[in-house]
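Only one structure is covered here, and it is reproduced in the block below.
In this view, the complex is presented without one of its protein chains, the others remaining in place.
Now for chain A:
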Amino acid sequence: MSTDAILGFAVAGTFVLYALFGGADFGGGVWDLLASGPRKAEQRALIARAIGPVWEVNHIWLIVGLVLLFAGFPRAFAVLSVALHVPLTLLMLGIVFRGAAFTFRAYDTRGDAVQRKWGLVFSGASVIAPVLLGMCVGAVVSGTIRVEGRVVVSGFFASWLAPFSWAVGALALSLFAFLAAAYLTHEAPEPTLREDFRRRAMGAGVAVFLAALAVLLLAREGAPRVWEGLLGSPFAVALHAGTAVAAVASFALLWTRRFQWVRVAAAVQAGLIVLGWAASQYPYLVVPDVTLQGAAASPGVQRWLLVALGVGTAVVVPSLVLLFRVFRPAPLPGAGSKV
């Protein structure tokens, strides 16, 4: 495997991790917005408790992905920053408001009305950001971002506002909501709350299916490469088959209430979807004008980046394991004790 392929794989890997952790985090915000029924307050409290210690960590995967991209594939980063300037700027606003409002809600204890306002900012931004993220991904795979020499010639709007990109945005949103609900069934400290999120997980699972179907149908027109790539290689077929198996398994496990396995199946399903995206556009970073190899940094740089990646893994992974062990969900009496 060449170093640019390894680095490309590392970028894809960080996006998988960002989807599994950061995505679920966004999903938590979605369910905060949609909290309803007699246990509305308990639902929100559970979400806040699950996200609280880890949200900053969960979003660092995005930064890691960005840094690997601009250090390993600087030309691709430059192209994407120009072509997707508008949605990325909006995404940044979403990320700023989401993180700030979540923290302010926890520390601004002037009463319910103020907390509700911060909560609304937090959850509203949690809905908008994944859609924008998905739209950017849609634009990248669609093949509508065109580059001549070093200049982006396809404008600043058309690629990410196409129907296909909207469908990918909807897929990202429903996938993140599904992940969050699936994780929360495991985190919930009591059965009724667990049932709330079981129902939500199943609903979101259906939404994922519908959005994926829409993406598929629109791909024929909107992203021909993805359409052809779907059945293009044995590897792609295996990936999609794996995704399907994981999706069916998530549903079956939800149905039979095997919650500790639900989150595993849901994570596998989401991870395979993101990998499926990466595989469908390989060897392109921006379809169809920027390839992995064409955008790659010089080999010397790539070797040092791999060293940095090794150092990072050695430092971060044990720390992360510690973090998640410390905050392993434990059945607690009374979920509503938190602010």
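Observations on the structure shown:
Operating definition for what follows: a contact is a pair of C-beta atoms (placed from the backbone, for glycine too) under 8 Å apart; a residue touches a chain by one contact, two chains touch by 3 or more; residues count from 1.
Note that contacts and distances are computed from a predicted model.
Missing chain, UniProt name from the options "Glycine--tRNA ligase alpha subunit", "FtsX-like permease family protein", "Pitrilysin family protein" or "Cytochrome ubiquinol oxidase subunit I": "Cytochrome ubiquinol oxidase subunit I". Interface note for the absent chain: among A:34, A:71, A:158 or A:236, the touching residue is A:71. Touching the chain that is not shown, out of A:41, A:241 or A:315: A:315 (per the contact rule at the top). Listed by residue number, the positions of chain A touching the unshown chain are 52-54, 56-57, 59-60, 62-64, 66-68, 70-72, 74-75, 77-82, 85-86, 88-89, 91-93, 95-100, 102-104, 106-108, 150-152, 156, 297-298, 300-301, 304-305, 308-309, 311-312, 315-316, 319-320, 322-323, 326-327, 338-339.
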